[in-house]
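What follows is a single structure, and I will ask about it in a moment.
Shown here: the complex without one of its protein chains, the others still in place.
And now, subunit A:
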Amino acid sequence: MKATIAIAMLLVCCLLAPISVQAYSYGDPNEEPLAEAYKKMAAELNGASPNFAGAKGAFDPMKQELDMHMGPEPAQTVLTHLEEKDKQAVLSDMHKILVLNIARRMASIAADFENYSQNKTLIAKANATYEALSPTVKQTDAALDEKIRKEFNNALTSLGNPGLFGVGIKEADKDLFESSRGTILNSLQDRFKLASLEVGHFTDSDSPGGQAEQRDGNRTTDLSDPRNWIPLVIIVLALVGVVAYTMRKRKRA
């Protein structure tokens, strides 16, 4: 028995050692850096006296990414207006860039609509971008803000859901997505007075964070897809296996 206790204690130590002593923490994996940068800029500019140096500091890290996805023109305009210390112009430029960013995220979703895991992140990033615009929209037109939020919800729904163990599967609906995308972009284009959303180039490598992304994710949202049933089948097989094993042993005894 002493040996047993020794072995057990050894196992206790082995099992506990790698578990880092850390309570669970929670977080939001769907942040959009551009939206965060804008919020910092807006705060710098809307203070008691506008801090253009601070706003430039928040904007600079974004320049490279903006140039890559929207061409050099938008970032250059912002920098020029920052130098001219024209607060309203900077904010208005940034609003337009945020709208273009939403258009860009939405275009990436439409281009590879079956890629559920990537699109979920993209829609979250588009939504986070809108959250940054929302205070400006809501203060002048609360109804429009509500309408856009509703459409973002619809857009998320339109991506479908692979469910859990085959429960709660929802089909993807490209028509619903396109209609939400149209409503959101048209409303924002009108509200922020953009001539066109076609500025910049939208490359194939466009994906969350601008990095090449895993694209072979599971694309199913379909009950008839066998992959959705694998987990349940494995559990059932394990249980059946145990029962069969028991019965066989019983019979033999």
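As a convention for this text, a residue touches a chain if its C-beta (ideal position, glycine included) is under 8 Å from a C-beta of that chain, and two chains touch if they have at least 3 such contacts; residues count from 1.
Methods note: contacts and distances are computed from a predicted model.
Candidate names were "Peptide ABC transporter substrate-binding protein", "Xanthine dehydrogenase family protein subunit M", "Glycosyltransferase RgtA/B/C/D-like domain-containing protein" or "RNA polymerase sigma-H factor", and the UniProt protein name of the unshown chain is "Glycosyltransferase RgtA/B/C/D-like domain-containing protein".
Taking the complete complex into account, A:Glu146 is the one of A:Glu73, A:Glu146 or A:Glu171 that touches the chain left out.
Residue A:Asn161 is the one among A:Thr77, A:Asn161 or A:Gln189 that touches the chain not shown. Interface residues of subunit A facing the missing partner chain: 1, 3-5, 7-8, 11-12, 15-16, 19, 21-30, 39-40, 42-43, 46-48, 115-118, 120-121, 124, 132, 135-136, 138-139, 142, 146, 149, 161-165, 167-168, 170, 214, 216-220, 227-228, 230-232, 234-235, 238-239, 242, 245-246, 249-250, 253.
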